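Note that one protein chain is taken out, while the other chains of the complex remain in position.
== chain A ==
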């Protein structure tokens, strides 16, 4: 989707807010949200759906809320969509804690379950998959980024659509977020790092000695050869 999250190249967002020292979590609620996200995802909310939920925040909220509020939002929406929770019980329970902020949490001790989550974090959850198809591109190939505007989740950033680049690296196949986020399966595709000349991306005023690199799933790209008109390639 063409959302506010797709923010590369947007002007006017002000200083980066660098803090030389900062705690890992500014508030205890952020710590809770971070940690809860892993059991929440293990209950059936996959990472791509989790990311897409954040993209569906209203742009005003997205830009003005603390980072972990994004995670809270996508868990609330996503766990209603998976059927684990209902909006009614979330609303009612939130009201209870607003009325009585010191109300105790239910106790459910299960140290083995907590260790299992930690073990999962230590080992990781690879998105790499083996597929039969050979990669369509090789390092050095010239490619054009397709001008795609799907309504749902995509990892194709707006600042690179329609731009010409060169395959920099071939990484193997990975779960395709554009389908996986929507319950349409993993449908793994080859992923490539594509490098882009800064002037191609940002126009004639760009710093000529910068190079943008971006990882692209194969279906985001079309081949360019010396004789191909860019416009014709885009229409393939």
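Methods note: a contact is a pair of C-beta atoms (placed from the backbone, for glycine too) under 8 Å apart; a residue touches a chain by one contact, two chains touch by 3 or more; residues count from 1.
Throughout what follows, contacts and distances are computed from a predicted model.
Participant: Leaving aside the chains you can see, what is the UniProt protein name of the one that's missing? Options: "ATP-dependent Clp protease adapter protein ClpS", "S-adenosyl methyltransferase", "Branched-chain amino acid ABC transporter permease" or "nitrile hydratase".
Facilitator: The chain we cannot see is recorded in UniProt as "nitrile hydratase".
Participant: For the chain not shown, which residue from A:118, A:148 or A:199 touches it across the whole complex?
Facilitator: Spelled out, the listed residue whose C-beta touches the missing chain is A:118.
Participant: Tell me which residue among A:49, A:72 or A:166 touches the hidden chain in the full complex.
Facilitator: Reading the full complex, the residue touching the unseen chain is A:72.
Participant: Could you tell which one of A:2, A:89 or A:200 touches the chain left off the display?
Facilitator: Considering the complete complex, A:89 is the one touching the chain left out.
Participant: At which residues does chain A meet the chain that is not included here?
Facilitator: 5-11, 13-22, 24-27, 29, 31-36, 38-40, 42-43, 51, 54, 63-64, 66-67, 69, 72, 75-76, 79, 84-85, 89-90, 93-98, 101, 103, 105-111, 113-115, 117-118, 120-128, 155, 157, 159, 169, 171, 174-175, 191, 193, 195, 202, 206-207, 209-217
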